[in-house]
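The complex appears here without one of its protein chains, the remainder shown in place.
On to chain A.
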Amino acid sequence: MNGSCCWTLAAPQPKPSMELSPTTTACLPLAQMSRPCSPPSSPRQPDSQGMEQHEYMDRARQYSTRLAVLSSSLTHWKKLPPLPSLTSQPHQVLASEPIPFSDLQQVSRIAAYAYSALSQIRVDAKEELVVQFGIP
């Protein structure tokens, strides 16, 4: 077989530790057919064929231990700052009367007058900005 993509019908040699069952032996060729073959130099191939069950368990235990160590060290993100609260009794605020419409109208008038006042801001030049130079 060359390195190009191809489909293989050959099943891997069963390991002595694996329990052979009719479904396992019958499905192996089909499982192989569903996966494209990988070149002999693929790094994944030695692991899939050389590792036994206890090695899988040891590696899984090692990964879980590493994950537990990492998650315990990442504590800064757990201490989230509390959200600001405008009141200690939100139900009381929610049950109270809403803001009167007269207040909204008052704020609208204040905003309109403020905009009018700001639009009146302009630079009053005391002297002419352009000076005529007279050359005698």
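Simple rule for what comes next: contacts are C-beta pairs under 8 Å (C-beta built on N, C-alpha and C of every residue); 3 or more make two chains touch, one makes a residue touch a chain; residues count from 1.
FYI, contacts and distances are computed from a predicted model.
> The chain that is not shown, which UniProt protein name from "Hemoglobin embryonic subunit alpha-like protein", "60S ribosomal protein L4", "WD repeat-containing protein 58" or "Ragulator complex protein LAMTOR5" does it carry?
UniProt protein name of the non-displayed chain: "Ragulator complex protein LAMTOR5".
> Across the whole complex, list the residues on chain A that are touched by the chain not included here.
86-89, 93, 96, 99, 103-104, 106-108, 110-115, 117-118, 120-124
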